[in-house]
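Read through the structure below, which is laid out as structure tokens, and then see the notes.
In this view, the complex is presented without one of its protein chains, the others remaining in place.
Up next is chain A:
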Amino acid sequence: MKLKRKLFSPAIFGFLLSVFISGEVYAASENEKVVNLYSSRHYGVDNELFELFKKQSGIKVNLLQIKEASQMIERIKSEGKKSPADVIITVDIGNAWKAENADLFQPIKTDLLQKSVPSNLVEENFSWYAITLRGRAIVYDKTKIKENEIQNYEDLSNEKFKGKVLARTSNHVYNQSLVASLIQANGEEKTKIWCEKFTNNLARKPEGGDIDQMKAIYNGKGEIAIVNTYYYARLLKSEDPEDQKVVKNLGIIFPNQANRGMHINASIAGIAKYAPNKENGIKLIEFLVSKDAQEILAKMNNEYPVRTDVEWTNVLKNMGKPKFDTVTLSKVGENTPKAIMILDQVGWR
């Protein structure tokens, strides 16, 4: 009897475990209109947009968010023809290029999409459409650096800034893409020299994130930093007195305004090659570039809208209206491996 009871409990335990697991696996098979989204964006604002989309269209967004685009691409690749992916969103053009190279998209062309997104922000075969933009700007300590002292990224290699420049590590895709765009603009040779001098100018070994670089300026550890526009905007908008202190003496420079424009990067969206709900997927992308959605993205995440007819938020307007470099954009993905090799060679960690 005792033995029986002892054997009984593991059996119950095993049963419960399997019920538990199967409950997890087959929970979400209700009959509703859905679109399956694979996204490497990780911002809270996106979820609010998907709620709004559901309200407007009745289509539920099933989200799978994988922050590293390369990992996301690997997953879609391994799922093959049966992949449930309808829409693929990635951050950074380099990643869009990788996804395109892995043949994950199918071309789409609708009147609404053509009208909404300027043609230089659409992949040439219509594989993907940009949905938001951000720039890689230069911020500086207004008390120590004169406004006109820096105009281009190229100026950051000037020896007079030795020990004054701050940047995060080059493990980060933002820096890799910037260098990839420099390769496109100036060639490998020149970019390597630039990177060498830039690395020599660094005030400290790269550490922390973009906001940490701005804090470091405030703490007197350097005078110039490379940061993304939305981080600067976030500090400007912040109600935290600490953040206000940091941003008070910071000026922002949009580089290369007299020539190719500021290096930008985009979040992009495209329809997956084997999308089971293609129509819903197209509706989602159309929604993301709609006026409503673009305004929300700009307001909540301080990103630049891709639509030209959307009014910028005050914060973005106050920062100034930059000229964007859309020319080197398409080559960023191709150049990234070269950029990494140069970065490794010059020792920008």
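Observations, loosely collected:
The criterion applied here is as follows: a contact is a pair of C-beta atoms (placed from the backbone, for glycine too) under 8 Å apart; a residue touches a chain by one contact, two chains touch by 3 or more; residues count from 1.
Definition applied: contacts and distances are computed from a predicted model.
A chain of this complex does not appear here, and its UniProt-recorded name among "HPr family phosphocarrier protein", "ABC transporter permease subunit", "YCII-related domain-containing protein" or "Hotdog fold thioesterase" is "ABC transporter permease subunit".
When you scan A:74, A:103, A:147 or A:279 for touch with the missing chain, the hit is A:74. Between the chain not shown and the residues A:215, A:283 or A:307, the one that touches is A:215. On the side of chain A, the interface with the absent chain consists of residues 17, 20-21, 24-25, 28, 36, 42-44, 62-72, 74-75, 78-80, 82-84, 98, 168-169, 171, 173, 176, 205-212, 215-216, 219, 231, 240, 336-337, 339-341, 344-345, 349, using the contact rule stated above.
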